[in-house]
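First comes the structure, then the notes that go with it.
One protein chain omitted, others in place.
This part shows chain A:
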Amino acid sequence: MSQTLTASPAGRTLAEIRPHRGRRQGTVYLFLLPATAFFIGFVAYPILWVFDESLMRAGSDGVRHFVGLGNYLATLQDPIFWLVLRNMALWGLITIPVQMLIGGLIAWFIERHTQQWRGFFRTMFFLPVVTSVSVVSLVWAQIYAPYYGIAQNYLQVLGITMTDSALGNPATSIYALIVVNIWQWTGFSMLMYVAGIANLPSEVLDAARIDGARGMRLAGSVVVPMLAPVTKSLLLLGIIGTLQTFPIVQLMTGGGPSHSSEVFGTDIFRQSFVLGDTNTGATLSVIVLALAFGLTLAQIVFLGARLGGRRAAR
């Protein structure tokens, strides 16, 4: 055994092999270089740059000064920040479960109750996901418009007159946007559940049926638990998607009226590009990054997602 460790099959000693192995390892590291350089250039450096900006403040003379956590304290004292946080919480708490629920139900209906039209239904429900956000926002702005809007045209038949736009009312604007978001992204949840349902082992379902499980009992005790990996993935993607929300809000309300539908994306854009305050924009970006990191970590800890291959192999 020791001989196999110290000498090569050709009879060379370990000392003779080592330089060769070292060269080979060096070659291996060279293969890692492009990915590492890409990571450093396009991920690590921008993050560090943004972090650096968040600790600085540009004076009226354009010169940057170190202010420590000053930008963070100012951001936390800004009432708009807390409004944004409330909106983000509402966005995540409403959109993620509703999309999952509706998407899951549609997927179940399509996979279990359609045959010939299965492809058609999948495509139709997925269509909003691949539709341009600009188009979606234009259409929904017209739907919400009172007096001359699309919904009003139909409601008129019933003698109902819309007197206000949900988008224009500070009390309802965020909910109006959440509805649009749910409409657009439910198809994605559906597709994920379609894949999950298609992979359900039929023998388990058959066994459950033989044991008398039907309808809600079958769904609640067998199907839903077996689709847990899909649900967890959707939860993770939903949280990340919530924090990244930008185009639909920017196009439909611009975060208004009076910041009532402001989300992190629009607030960062407003600060950095409209008001020209890069430092506050960077501060908000770091806070979003920290939130995303914290929420993902919490999910891994509480929902038992695997951290890495080594632990999984045990």
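Operating definition for what follows: a residue touches a chain if its C-beta (ideal position, glycine included) is under 8 Å from a C-beta of that chain, and two chains touch if they have at least 3 such contacts; residues count from 1.
In the analysis below, contacts and distances are computed from a predicted model.
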Look at the options "Extracellular solute-binding protein", "Sulfide:quinone oxidoreductase", "Peptide deformylase (EC)" or "Acyl-CoA synthetase" and return the one that UniProt uses as the protein name of the missing chain. "Extracellular solute-binding protein"
Which of these touches the unseen chain: A:69, A:135, A:207 or A:274? A:274
Which candidate, A:105, A:162 or A:179, sits in contact with the chain we can't see? A:162
Among A:170, A:220 or A:304, exactly one should touch the missing chain; which is it? A:170
Chain A, residues in touch with the chain not shown (by the definition above): 60-62, 138, 141-142, 144-149, 162-171, 173, 176, 250, 252-254, 256-259, 269-270, 272-277
